[in-house]
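With one protein chain withheld, the remaining protein chains of the complex are depicted in position.
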Amino acid sequence: MAVLTRLSGLITALVVIFLIAPILVVVASAFSATGYMTFPPGSISTRWFAAFFANSDWLATLGITLVLSLLAAGFSLVLGFAAAFVIVRRPMRGLPAIEFLILLPLVFPHAALAIAILTVVSAFGLVGTFAGVLLAHVFVTLPYAYRPIVASLGKLDAAMEEAALSLGAHPWTTFRRITLPLVRPGLTTAFLFCFIISFDETTITLFLVGPSFTTLPIRIFSQLQDNASPMVAAISTVLIGFTVALVVIIKTVFGLELFVEPEHAR
Amino acid sequence: MRYDRRLLLLLALPGSVLALLVWGLVRLVWMSLTPKGAFGFGNYALFFARADYLAMLWRTIVVAGSTAIISLLLAYPTAYFISRMRRGRDLLLLMIILPWLVSLIVRTYGWIVLLGNRGIINGVLIASGLAETPTRMIFNTFGVMVGMVHVFCPFMIIAILTSFLHLDRSMEEASMSLGAGPFKTFARVILPLTMPGVTSGTLLVFLLATGAVVTPLMLGGVRDALIGSQIYREVIDAFDLPKAATLAVLLSVFALLFVVPLQQIERRVARHMNTTR
Partner (left out) sequence: MASSLTRPDTARPYGAHGLPSDRREAAGQPALELQAVSRAFGTHVAVHGVSMSVAQGEFVTLLGPSGCGKTTILRMVAGFEQPSGGAIMVGGAPVAGVPPYRRPIGIVFQNLALFPHMSVEGNIAFGLEVMKLPKGEIRGRVDDALALIGLVGLGARRVHEISGGQRQRVALARALVTRPTVLLLDEPLGALDLKIRRQLQVELKRIQKQVGTTFVFVTHDQEEALTMSDRIAVMNGGRVEQIGTPQEIYDRPATPFVARFIGDTNLLQGRVVASAGRRATVALDDVAGAVEGEFGSDALGAGERVALAIRPENIRISARDGDGAGLHGRLEEAIYAGAHVRCRLRVAATEIIANVPAAPSSGTDLSLGRDFAIRWDPADCVVQAQP
């Protein structure tokens, strides 16, 4: 297999370079004096980061985007847990349909999904509001919450709960002291996953923002559409930093297998 | 633990959110059927009467299909290599997963920096004397393809890697010990056993690629729009929600039209695997 392994190793190296390159150039741009990486490279500077952190307007957008992602992740966690708990514990007819709906946003073409969500959000008059975008983000992140929770609930040994009951623990105590702690890894994963997805969401959010409310990725998008401020690279780098930090947390706490096989991870 | 029917009350929360989603999908279809307030297929008739719209639909399918195929060709060897690694697998996996999770907008911006007329690649080409004028690499279909493959290749790698990690290494060794060479082993053992990952990855990438908005909007040209970017223009620039809804419905229908045969293949492969095992 040496031939195939070497060939695939070469392709892998190219793929990794291809995947990393645009991210590296953004980071490099952020540290350049001009804010736009050119060839040959200019001098190194951190002025655009300084400019970003001095700009209360951009910081406010970063802040509101963080709040949005935390809330979206929180709601999805609760909703995903409720659905997963019923589907794992009390399988019955009709539940597969619910599961299908939860997972639908994972595979539905996002341009079409965006319009469907837009019609809902506009029906409540929430276009361009925090609440409207939050609702959309719950739709989009719910499958990312649901899958790890289902996996960890499915692996939970029913005898654990029975043991607690036989020791005199009320079902609610059992849930609080046994069930929840044992599925905590799944819950943490779900939360972090939802947070990343929500924090970076662009396609659907694009249709829902308005003059009074926007998120960080959408503001970067608008900047790029018009004349980009040199600050954009620095802001993007901050965004990259957030993602890297979260992925590294997930890697050290749970291992990367989680991304590959959510149903086999711890 | 056995639970009684009261447990179903828990479904009220996610159920109501999902009901909203279903309602949205229904409204989507309804909106496309009621241009200017009256029921009718006018929007659809309009779409099929216009050659440029049909070309756009075809372009969307071709771009999404090409994205899926190119991603597959890149992802399969990568997934194979990662699955065979003993040390450093985590680091390599990180190199795949990180770009996957970095914001779409940031990555697209990176491609503008790299491929733009004043971008790094053109800078290198001109500085080294290989070219005199910048080569146009974005704001055309090439740029869209580069961006889309970048976005969807990690999905494909992860789908196929899952198959590879399920594949017992001893299968490969058994085949070799039975006298099959590396290429025969690949064709007769490895490829068939990783087919489920290939089909599900291809399906997923194709579906998601048909619905891409940001990449064609930022890296594509004005004249070769895709359905996704056109939907955005109809909503944001033309405020024509019924038309956008029509495009969205047609996009979903055509995407599914292409997915169903692939799913048949996937099912046949799965059945084949079950009978041969």
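Think of it as A and B in the order they're written, each chain with its own count starting at 1.
In this text, a contact is a pair of C-beta atoms (placed from the backbone, for glycine too) under 8 Å apart; a residue touches a chain by one contact, two chains touch by 3 or more.
Everything numeric in this text was worked out from a predicted model, so none of it was measured.
Asks: For the chain that's been dropped from view, list the shown partners it touches.
Replies: Its contacts among the visible chains are A.
Asks: Which one, A:I11, A:I178, A:L208 or A:A234, makes contact with the chain that was left out?
Replies: A:I178
Asks: Pick out which of A:A50, A:A123 or A:L167 touches the chain that's been left out of the picture.
Replies: A:L167
Asks: Which residue numbers on subunit A touch the omitted chain?
Replies: Contact residues on subunit A toward the absent chain are 157, 159-160, 162-171, 173-174, 177-178, 181-182.
Please note the rule applied: only the chains that are shown with their structure count from here on.
Asks: Just curious, how far off is subunit B from subunit A if you go by their C-alpha centres, in Å?
Replies: A distance of 18 Å separates the two centres.
Asks: Can you list the residues on subunit A that touch subunit B in the complex?
Replies: Residues in contact with subunit B: 1-5, 7-9, 11-12, 14-16, 18-26, 29, 36-40, 78-80, 82-83, 85-86, 89-90, 98, 101-102, 104-120, 123, 135, 138-139, 142, 158, 161-162, 165, 171, 174, 196, 199-200, 202-203, 206-207, 217-218, 220-221, 224-225, 232-233, 236, 239-240, 243-244, 246-247, 251, 255-256, 259-261.
Asks: Can you tell me which positions in subunit B touch subunit A when the two form their complex?
Replies: 1, 3, 7-8, 10-11, 13-15, 17-18, 20-25, 27-28, 31, 74-75, 77-78, 80-82, 84, 90, 92-99, 101-114, 118, 120, 123-124, 127, 150, 153-154, 157-158, 161-162, 165, 172, 176, 182-183, 185-186, 203-204, 207-208, 210-214, 218, 227-228, 231-232, 235-236, 241, 244-245, 247-249, 251-252, 255
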